[in-house]
Structures are given as structure tokens and as C-alpha cells.
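These notes are about the structure you will find just below.
A protein chain is absent from this complex, but the other protein chains hold their places.
Let's look at chain A:
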Amino acid sequence: MPEITRRHTLRAAAAAASIAVTPFARAADQPAVAAPTTDAPLFGAKQWTLPNGLTVALVESRRAPVVAQYLYYAAGGGEDPAGRSGVAHFLEHMMFKGSPNVASGTFSRRVGREGGNDNAFTSRDITAYYQQVEASRLPMIMAMEADRLAAALIPADELESERRVILEERNQRTDSNPRARFQEAFRAALWGPQSWPGRPIIGWADEIRAISRDNLTDFHGHFYAPANATLVLAGAVSEAEARALTEEHYGPVPAREVRHRDRAPAPTAAHEPRLTVREPQAREALMLRAWMAPSLTTAKSEQSLPLEVLAHLLGGGQGSRLHAALVETGLAVQAGASYDSESAGVTEFMVYAVPRRGVTPERLEEAATAVIATLLQDGPTEAEVGRSTRQISAGALLSLDSFGAAPRMLGGVLAIGLPAEVVEYWPARLRAVTRTQVAEASRAVLGGAPNTVAWLLPEGA
């Protein structure tokens, strides 16, 4: 799931930043996170629940004298009320505008004053807030985070200024970028512009303008309850300390009734099976095709890990089928596939390609379709499946080298109702995927699921 954050990266040398053609950040050809050689748990997280219902997970690490706190709420853009897309994300912004014991703007200022970083992000499934600080500052950030879990002020006199910020954020991310506008239109074409998977997380501009303070307080009231939240701690803190501190700071937050996600059924047919967008600003074409697909939280969840393997062998960069058939033959500049099994509810399996100039959309699409047809007919080979499971999992332990990886991976699954084992044992589970499973999942999804094909074309192409 793409995540959007409250604060863009303030790189002044922005000016020099290069922009990849790859349409999605989690392209399958990046050496994915990866896997230990034994069946030991990856992080060895401890997990417990406070009496008010808050789930706590801890990954202790003494590598540096620092600690990270991530608080995940099991609600994201997918929970926005009808006609008000963008509420979850708007609320994320307003959570920095004060709580009973922390004045507006003080949260980030205090974290910075202590040498720490803080930020927040919203995806379709979750909203998360995090801080990274020197270890002795953990009580301070816990006190502030618990305060805004209990109650957020959402001051009415700061609403309009923040709405302008969000509209500028939308302008910057989407409206001033032809490729981002196209991706937004693509999701809407597949799922429907008013369906929960088809709406943009940041919200449609006219709906952002219509969001009221009541929409925000209702969202906080319904979803920001201890029993709907997962706190993940990582770093230089022991289990005993973490238990004592969470009881002290989060324990007093009153339990509240939780409204669990209750999304309308996802569409079962593509809203528009084909979309063509001609953009005067676009200089390169892009083909996207996505099929509706199960995830680890839906029926047929057993297809999820095989679909991860499929994404790699079909479109995981050099050596994959799409790369061989489209890029190595000179039809495309880039081609790949992506899929994320860790989603709440139905998700999508995506294929993309950027044609070489002079190659017609029809020719490239035909070649991509032929790759998929061959795969469906003969299935993958043993060698392909072995290569993919090996390469996806080979570097699993590298996630121990990133301070934010453990809390993000654990928070991401716990907040969508999956057990920690999904993360702790993913390398072994992924390596257990068989050729037959990949063939079956391919047929179920690429062979019959509703899908949309879309083309972004530079105007006049």
C-alpha cells in the first residue's frame, strides 16, 4: 500500500533529486526484505495486551542507545465515510494540533528539542504515528502519544489553515504530476471512484474541501480506542521497563467501545476495464494492468504467498519473464509486477511497462498479454520458483540492519488483524511455496479475476 506522510522530506537539494520512471515505490525488483537460514523468529518480538485492550509488541535491540515508538490504529483511508475521502489523513494532520496536556504544535517541537524525529503516515488500512529518540526519552514520548490517543483537541480555528496545507499536499503529490494523476485515475477505474479501494488516501479535492470538524472527531471517537491500536516499541528497552512504562502511560487511557472496520463489500467487477489517458505533460507512456486479488486477510488467503512469488518470477527485474520478453527485446524500457499480501481485504496484483519510444501501445500490450498467456498455459518451472523463493528470502536478516524495519513490519500486520508469526516466520513460509501453488494462484488471479488495463499516453502519441 502506498503510504503518505504528514511531512514531506525536506531535502533542500530537492532540486537535484532524480525521478524514477518506476510507477510504484514497492516495485518487485527491489531486493525485497528477506530471510534467515534457520526457522528462528526474525525479530523475536514480545507481545502483550493492557487491560484497556491496547496491544503492545516489543523488539529489544541494544545496537544503539535509541528507541522507536510506533502507534498503529486499525483504520485508514479505507475507513473514510462515504463522500468524505481523506478524513483519516486529515485527522492524522490534526493529531499534531494538541491534546489535553500537549499544546498545538508542541508535540514535534518537543521531540525535536530532545534530538528525536517524529512523523506519521496513513495508508488504506492503517494510520500510524512514530518517534525515534535517544532511549532515556521514551517516557516523554509515551506520555504525549497516550495523551492524544485519549483525546485530540482538533481545534476549529486551525482547521482551515491545515485544509490548505492538505490541498497543497494533494497538488504537490498528485495534481502537478501527470504520472501520479494517472495512477489515481487507474485505481478509480479498477475499483470505482467512490469505493474504499478506489478512492485516493489523501482524498478527492472536492471531498477534502467538504470535510467537517465533526467528520474528524467522529473518526477519532470510532477508531482511536486502545483496543483498536497496536503499540510497537523497538530499541534499547527491556521487557520489564517496557511493561512498566506502557502501564504507567497507556494504562490510564480509558477503554472505549471500538468500531471495527466495516467496509462495504468490494466491487466484484472492474468499474472500467479499460482506461486511456492522454496527458499533455507526460513525456513517456506507461501501461498498468491490475487484477483484483486475495490477500492474507481474505478468503483464499493461501494464494497470497504464491502471488508474492509470482510477482517476482513474472516481473521482478532482470531474469523475470516480463523483463526477458519486453525489456531485453527492446519493446519496453522497464517492465515489472507487484503485489502486497499484507492488506486488509481484497487487493490487487499489478503489472506495468514503459514502452520504448516508437513501440505502439498495441504491440507492447500484446506482448505482455502473450507472456501471461504462456505462463497460464504451462505454469512456472521448478527452476523459476526455486530461484524466486531463494532470491526473495536471501536477505531476510538485512531487516535487522534498519531501525524502523521491525516496528513497521510488525505494526503493519498486527494492525490488520494478522499474527506476528506472519512477519517472524515469513522467510520459511515463503520458501515453502511450491510450483503447483504458484500455478494455481496464477490461474485464479491472472486467469479470471476482474481487471483493468490502462494507458498513459503523451498527448499526440
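As a convention for this text, a residue touches a chain if its C-beta (ideal position, glycine included) is under 8 Å from a C-beta of that chain, and two chains touch if they have at least 3 such contacts; residues count from 1.
The rule we apply is simple: contacts and distances are computed from a predicted model.
Per UniProt, the protein behind the absent chain is "Peptidase M16"; the candidates were "Pimeloyl-CoA dehydrogenase large subunit", "Peptidase M16", "ABC transporter permease" or "Acyl carrier protein". Contact with the chain that does not appear here is found for just one residue of A:S301, A:T360, A:S402 or A:T434, A:S402.
From the options A:A88, A:A128 or A:A282, the residue with contact to the unseen chain in the full assembly is A:A282.
If you put the hidden chain back, the residue from A:P178, A:P294 or A:P380 that touches it is A:P178. When the whole complex is considered, the residue among A:P139, A:P252, A:G330 or A:G417 that touches the unshown chain is A:G330.
Screening A:A40, A:A82 or A:V165 against the full complex identifies A:V165 as the residue touching the chain left out. One chain of the complex is left out; on chain A, the residues touching it are 7-8, 10-21, 31, 34, 61-66, 96, 105, 108-109, 112-117, 132-134, 136, 160-169, 171-172, 175-179, 280-284, 317-319, 324, 327-328, 330, 333-334, 354, 356, 387, 390-391, 394-395, 397-398, 400-403.
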